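This report refers to the structure that appears directly beneath it.
Note that this complex is displayed minus one protein chain, with the remaining chains in position.
Let's turn to chain A:
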Amino acid sequence: MADGVIAGIDVGGTFTDLLLRGADGRIHLAKVPTTIANQADGVLAAIEAAGATPATLDLIIHGTTATTNAVLERKLAKVGLVTTLGFRDVLELGRRTRPNPYGLKGGFEPLVPRELRREVAERMDARGAVVTPLDEDAVAREVRALAAAGCESLVIHFLHAYANPAHERRAGEIARGIWPNGHVTLGHELLSEFREYERGTTASVNAAVQPVLDRYITRLQEQLAARGHKRDLLVMNGNGGTVSARLVSRDAAKTVMSGPASGVMAAAATLAQSGLRNAITYDMGGTSTDVALIAGGVPEVSAELSIAYGLPIHLPMVDVRTVGAGGGSIAGLDRAGMLRVGPESAGSTPGPICYGRGGTRPTITDANIILGRLDPARLLAVKDAVSLDSIREVFARNLARPLGMTVEQAAEAVIRLGNVHMTGAIRLVSLSKGHDPRDFCLFAFGGAGPLHAVALAREIGIPEVLVPARPGLTNALGCLVADLRQDFVNTINRGLFEIPEDEIAATLVMQRDRGIAMIQADAPALDDIIVLHSAEMQFRGQTHLIRVALPHADMALENIQKAFEAAYFARFRVELPEIRAVLVNLLTTVIGRRPSFPLSALLDPEARRGGIDAARIGDRDLYADGAWHRAAVWQREKLTEGAVLTGPAIIQQADATTVLEPGSRAIVDAIGNLRVTP
């Protein structure tokens, strides 16, 4: 089945990006400013800029930062909590941590303040047996009190509800009869996993963003419908899949980290069509860099991520790690005269010196300008133009003169040291998952990823860099290619051989049936529905979990044990036959596979027919490896398939700049990727 005319629309911090695939298979692009007050205006503007109207679109897949921004800026709904007697402070106490390993400063405010956290008598034990029956009158009383206190959203979170949700469900029934709107979150419904602080916080995040997302999506749907669009949107989730707009608000927390996830999904789709299976995705922006691992073609998913200190969201999400270094990272000398780059950042305001927004301290982006790696005329975020001389003067004063270097040497040192720190971060991300980064290719995107990727790959020892056709539109591409997806987790936490076999099968089948029902609720054209079962396991006494794929729901315990031992050995190279295995969680992922399309369409085939000479647009001075070079400048959109470029070279396109270091070599592959040997 085909989708007809489809649009992937991603709302980012600065720009709203759109990729539209017409019925003829041709791709249209648009990049318009994000409209902060109502993101829907930017979405409509992007559709218009691509020469379409909502009425002509058969399907819109949408990635939004509405909930991300709400959490980061704390512009959240007022939430009330009803919880187990004796435990209302769980959300504030956390698990005995501090924001930084050194320094006893800093703190956090819980999402629900203490006066809005109410207790009722009820208690389950760890096996799910009732210790204290639910005080239903107290539930009604406290729910009324919270509504009267002006709460817009309600969380019901009881101890051990993952083991037996009866009390949460009953309290939910009572609450829904009282609550003035539909915003009632039951802790176990979102996440049926043990650990009361993480589950409760996840539920609170959900409740806090639910009204925000609901308002936004409703308004967007109305504006689209008023212009003739007939279908429900699909909305991107942090798990890298999409869900129907009608269902998205219920599990609103799943959208909170969807932006980075869609970039990784685009990377996975690109890899699949490039014949590659392993990649480290590297998305460098102004203030931070997102790094994720794709092993065996599948992005790694984690249910242990945090949005910020004290804000864990334990929902399965594409495991994107954010490194606090970007183009805005500030370079300077410490009190002992030692060169430092970051962790301090100029961010986007004031930003690097070259943005002309008041930045006065040298940054990585400024170093790129000095060295000719970046063309100041092509910066997108500049307010007042700043002369190269004035940037050089800052580098001379702050770095070059005290260090006894030339300005160029200082600028190159800044980039090199920034790359060294980035290398360390990338290595730690991959090693903590048991992978050697040298077995991966570096998939570079985002505004600044392709600028540094080749040098970075050299530093790490990565054998290949892949720069996709549209590095600056990757998130929109992620929307366009994303499948529908639902994830489920249930905690078992018992020795493997203490569990009745039919209990495992029954849990997995229940998860599967729920997922299929949700995906079919409003399915667009689907090629297939795929069900993936897995178990999270550990050896008794251990705390780390190992994910073990289960080929089907009806598995013999011995085979689960064998699969676990194999997975454990693959990761740690240790066999421990004397220790018993524990099955902690059962998981099911249901994927509604949407039709795929050839990514070669991302670059206009007409523009690529002129031959290699037509793609060369000039030369520029580029400083690298301690010397100035004359580097060829190429127009990315015009590069023909099979074209071979050698560094030093600069490849420019509307949405990014790629630098080929001296000695590196790039070839343009069949779908328009640059494949660089660093």
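Here is the rule we use: a contact is a pair of C-beta atoms (placed from the backbone, for glycine too) under 8 Å apart; a residue touches a chain by one contact, two chains touch by 3 or more; residues count from 1.
One rule holds for everything that comes next: contacts and distances are computed from a predicted model.
When the unshown chain is looked up in UniProt, the name that turns up among "N-methylhydantoinase B", "sn-glycerol-3-phosphate transport system permease protein UgpE", "NADH-quinone oxidoreductase subunit N" or "Acyl carrier protein" is "N-methylhydantoinase B".
Interface note: of A:6, A:159 or A:217, the residue touching the hidden chain in the full complex is A:159.
Contact with the undisplayed chain is limited, among A:308, A:431, A:530 or A:549, to A:431.
Considering the complete assembly, chain A touches the hidden chain via residues 86-90, 92-107, 113-115, 123, 125-126, 131, 159-160, 162, 194-198, 334-340, 403, 405, 413, 416-417, 420-421, 423-424, 427-428, 431-432, 434, 493, 539, 541-544, 572, 574, 576, 578-579.
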